[in-house]
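First, the structure itself, so that you have it in front of you.
Left out: one protein chain. Kept in place: all the others.
For subunit A:
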Amino acid sequence: MYSKTNLSRFAAGALAAASLLASTAAFAGEVTVWCWDPNFNVAIMKEAAARYSAKHPETTFNIVDFAKADVEQKLQTALSSGTTDALPDIVLIEDYGAQKYLQSFPGAFAELSSKVDFSGFAPYKVQLMTMDGAVYGMPFDSGVTGLYYRKDYLEQAGFKPEDMQDLTWDRFIEIGKQVEAKTGKKMLGLDVNDAGFVRILMQSAGGWYFDKDGNLSIENNAALKAALETEQKILQANIHKPAAGWTEWVATFTSGDVATVTTGVWITGTVKAQADQSGKWGVAPIPKLNVEGASHASNLGGSSWYVTASSAEKDEAIDFLNEVYAKDVDFYQKILTERGAVGSLMAARNGPAYSEADAFFGGEKVWQNFSDWLAKVPAVNYGVFTNEVDTAVTAHLPSLGQGAPIDDVLKAVDSQAQGQIQ
């Protein structure tokens, strides 16, 4: 009896010791990553991790998936409290917020410019993560924009795919009126609590809420003014279906209620998820504003990877990002085909996946188009207060619909923004 108990005790002890050893050995090289979309950046990070682990078996990954707002809140709390234990090794940050984190928490993120060659990335992407000449992030997905349109609805209204190329927003509104008259469908869904549409238009003309030096630029901002004018024309022409919040907005086109969607390329996965709409969609460059510097290329959202400076696995994390995200062209082909992710590494566009035709879009070479537009996205300074000014613009969108003069709206936005950015 005694010997049996002792034996089992010994066995248990040995097991415990073995598992302890195993867990410490694994921990030595575990890279923790925070990101937010299980069908997009989480899945992509898992793919990247698998590629790196295949060559470096001693490195393991712990990819933590939670809501974007929670990632931001947790990051901001950990950085402010100074408890670096709570931070991951790599964190995904949306591009609009990059400068906010870099400037309000100096020294919190590792500088990568000495270890990574950034010349191969889309320039606008590198610029937004640069502070005092040093680059602090690894560019990831781009939000290059396109005009997704329902070929079947437009055809009923008498428009061919050629008619959708090289549009102006005024022409877009005219088409919208005819589409509604002939098909009863609205031209686009608009979330009145979100200024994303205004941001797309503004950046397409090379403008932002801030000038090159990061100073607030509202009242004399031609691009912003033109963007607001366009939104007002659309609201007053009533060719839009109003939506409150993201889910409702997405439902406007997944349900087939609207004829077009103007947004970032990352929406492709959601559009393609409606298998019954296959072959009915086309993609054109977004319409152009009627101001100097206007183009058909813009950006919405997009995010990048940052390594925390306090991380114990800092060098490992940087090496991982450099090896996969800055060099592996094949990786970019896979995430494009599987997840619809257009990376910002320019070399990736020469890969085979980018030149493939997509049956969902009636055999169009949509990826080649998107990567062409990506190279043309005007670089702007997102500054540190994009969220604040965006809130100010959002707050004044309803008055826009009621016909308030644009100059008054700009003045009101300016005064609210001034109060916020100090």
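What we mean here is this: a residue touches a chain if its C-beta (ideal position, glycine included) is under 8 Å from a C-beta of that chain, and two chains touch if they have at least 3 such contacts; residues count from 1.
Definition applied: contacts and distances are computed from a predicted model.
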Q. Name the chain not shown, per its UniProt record: "protein-glutamate methylesterase", "DNA polymerase Y family protein", "Glycolate oxidase iron-sulfur subunit" or "Lactose/L-arabinose transport system permease protein"?
A. "Lactose/L-arabinose transport system permease protein"
Q: Decide which residue listed in A:193, A:254 or A:322 touches the omitted chain of the complex.
A: A:193
**Q.** Candidate in contact with the missing chain, chosen from A:83, A:104 or A:236
**A.** A:104
(Q) One chain is left out of this view; which of A:76, A:127, A:295 or A:322 touches it in the full complex? (A) A:76
Q. Which of these touches the unseen chain: A:29, A:214 or A:242?
A. A:242
**Q.** Contact residue for the chain not shown (choose from A:63, A:318 or A:397)
**A.** A:397
**Q.** In subunit A, positions touching the absent partner
**A.** 69, 72-73, 76-77, 79-80, 82, 100, 103-106, 192-193, 241-246, 248, 384-385, 387-388, 391-392, 394-399, 415-416, 419-422
